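What you see is the complex with one protein chain gone and the rest in place.
The block that comes next holds subunit A.
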Amino acid sequence: MTRHRGRGIASVNYPIGMNLGGDPSQALVHSNPSGKFTVALSSIDLGQGMKSVTRQICAETLGVPVEDVYVDTADSDTGPHCMGSFASRGTHRVGNAVMAAAREARGVMMEAAAEELEVNAADLETDGRGNIHVKGAPHRSISTKDVAIAAQFKQGKTISGRGIFLVPLSDVDPETGEMSPATCYAHACLVAEVEVDDETGEVDMVRMDSAYELGRALNPRLVEQQLVGGAWMGVSHALYETPEPYYPEPVHGPRDFVEYLMPGPGDICPHDIAVLERPAPDGPFGAKGPGEMCANPVLPAVANAIFNAVGVRIDDLPITPEKVLRAIRAQGGARPQPRR
């Protein structure tokens, strides 16, 4: 028995969102008499952090503290339309919609503040701590709370804003068939190192090294969290997960968590991640989004690493020990490839 080490690489050019139907999402922002703001979305946070990121985007655009923004999500009765949480589109699409809504709400807020301070709205700025003051004259100031109260009880204004993000339709060139399926691309490159046992066909992950270019990371810890978890899912897709692991007949497949194979905490490997920030021109504050791309490069990188280790090319996922072993036997033994 020999255990062979191999290294594989994969790169991804990943489109953010989709094009069909313009891939729209909407957001509504309004102030409450307390001077705090509510963002109404029907978009869903599955745990990837969209609620936190849209909160940051709204606060930054309004010029108020992040604590003063509440995000209400996941209900199509109370929030405007969203296409959904998929295709790595949340930060980019929903973020842009929130930004547009917050911009409109900020306009009303500044007008209301201008009326109270008896100045021109164009001469006002926010301090990010809950106050609005005359540029260059911080003492000529009013709190966002007092502005909200004045708008509500005196001026009869709603401090609110509507936002939508819609991708312009890309026409198909009748000559070439060419079109632009997406407006924004994120990128990744991942190197996987594996150890393959040529007697059992088992593949162990040794380590991963990756670089992700995802526009501006609006919340770096959430980005890292998604990349770490997503890479685990990539390993799981590459080596473990299928409803029909060994036999073509579904009746032999797993029925529950006990039988459905996934790597456990003991099967993970060190993963070194570099996040590269190249702000996207059409992203909210330059953000694209990590999303599905967290998992995607892992699969081809692992398949390539297995080829590098034992010389077998498996193009059918997941790469189970049985498939590796059959392929090694078919070629008359492991054939380690040169390591570069």
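Rule of thumb we're sticking to: contacts are C-beta pairs under 8 Å (C-beta built on N, C-alpha and C of every residue); 3 or more make two chains touch, one makes a residue touch a chain; residues count from 1.
By definition in this document, contacts and distances are computed from a predicted model.
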Choices "Carbohydrate ABC transporter permease", "(2Fe-2S)-binding protein", "Two-component system chemotaxis response regulator CheY" or "FAD assembly factor SdhE" - which one is the UniProt name of the chain not shown: "(2Fe-2S)-binding protein"
Which residue of A:22, A:65, A:130 or A:229 touches the chain not shown here: A:229
Residue in contact with the excluded chain [from A:168, A:265 or A:281]: A:265
Identified contact with the non-displayed chain, of A:207, A:221, A:252 or A:326: A:221
Residues belonging to subunit A that touch the chain removed from view: 46-49, 221-222, 224-226, 228-233, 256-258, 262, 264-266, 268, 271
